[in-house]
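Let me give you the structure first, and then I'll get to my questions.
With one protein chain removed, the remaining protein chains of the complex are shown where they sit.
Right, subunit A next:
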Amino acid sequence: METAPAYHLILEGILILWIIRLLFSKTYKLPETYKLTEKEKEDLIEEWQPEPLVPPVSKEHPAITYDVVTGPPSHKIIINGKECVNFASFNFLGLLDNERVKEKALASLKKYGVGTCGPRGFYGTFDVHLELESRLAAFMKTEEAIIYSYGFATIASAIPAYSKRGDIIFVDEAACFSIQKGLQASRSFIKYFKHNDMEDLERLLKEQELEDQKNPRKARVTRKFIVVEGLYMNTSDVCPLPDLVKLKYKYKVRIFLEESLSFGVLGEHGKGVTEHFGVNMDDIDLISANMENAVASIGGFCCGRSFVIDHQRLSGQGYCFSASLPPMLAAAAIEALNIMEEDPDIFTVLRKKCEHVYSALQGIPSLKVVGVSFAPALHLQLERGSGSRVTDLQRLRSVVDYCLDRNVALTVARYLEKEERFLPPPRLQA
């Protein structure tokens, strides 16, 4: 073998070093002109003007001055100095000024003090909480229940605990704001179906099934949920639960039911929309409700099978990272449950009164009633809107003021205009 001449070796050596340099250098170099000098940076910092932290709010904005309530917000309420019959609070069963409830809350206050000073994981679990959870589970005839310290946070923490990026959720258009926030936090695909329209939902489910058949591997790990409310906050009507259960088994989706308005209102014993329709509780995967309406306390709960609920104890954000419910409010809720169990007649009384009010409100010129006859919260909408939301709201406000002068308290239903996905038209809430 002949030895290579010297210039071959030198050339190959240079080539190897060049290759090594290319391997370790950046793939491209930013041309020097793109880099800013220090002086230019200072100028940019000088010139930049951010927007003000908050845009100015006009003084006439209806939401700045609140109506001030002095005294307890019970059946007779003193708003802005006038005593009125209260048609505006969600105190459906009248448990807000029930003496037994107050007594139990006082006893709990004397024993435990006011706050819990810690989240559930760090000595914030009291025996009252455990008792309330077991009582709720027994009342709803499910395996387990979990309590949150704020009603809004309940469904907003429950949905993201189960549904993650890549999962699919089918939601009714009239879903309330806390459900919308839960959906946003979950980062899943959201598909809206028309309010209470089962055919629209079935169409969406069929489309999804076709998609799944094209990609079975992905479909095997994509979870699918339907989120509906028992009694819708925004439209005061009921969801068709038996049809939903049929769809559930046909297309293999899980149902999350939000019963804030219907818990303690619908059904023979106040167990909500499942009792109202006679649906088996086990068919619903998760029932979530807040205790701030019929139960006249603060907080919320979710109930269902242990398989489903136990997961939230480690992954429900509003549960793990927030202080637990103050014990006196939990004791008030337990006593409210006691009253509900002892005396199921109050639900019949409530229903009769609702029907009475509903029929009495029919036939008012230029206002139409939105909602079912047994719903405790009704909406009164203008028959013919003027086209401008602001003028409609002003007219409704003048109706409210008129009623306040005659000692009846109503309220304009409040929505955040820019944030709601499907904005309901302006209306009064009664």
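What to note about this one:
By definition in this document, a contact is a pair of C-beta atoms (placed from the backbone, for glycine too) under 8 Å apart; a residue touches a chain by one contact, two chains touch by 3 or more; residues count from 1.
FYI, contacts and distances are computed from a predicted model.
Of "Guanine nucleotide-binding protein subunit gamma", "V-type proton ATPase subunit", "Sorting nexin 2B-like" or "serine C-palmitoyltransferase", only "serine C-palmitoyltransferase" is the UniProt protein name of the chain excluded from the display. Shown as candidates are A:A185, A:M198, A:L393 or A:V408; the residue that touches the absent chain is A:A185. Touch with the chain that is not drawn comes from one residue among A:R223, A:K246, A:R351 or A:K368, which is A:R223. Residue A:F152 is the one among A:F152, A:F193 or A:F277 that touches the chain not shown. Residues of subunit A that touch the chain left out of the display are 36, 40-41, 44-45, 48-57, 61, 63-64, 66-74, 77, 79, 86, 88-91, 96-97, 101-102, 105-106, 109-118, 120-127, 129-130, 149-153, 156, 162, 176-178, 181, 184-185, 219-224, 249, 252-254, 282, 290, 292-293, 296-298, 305-308, 310-311, 313-314, 317-318, 321-323, 325-326, 328-329, 332, 409, 411, 414-416, 419, 429.
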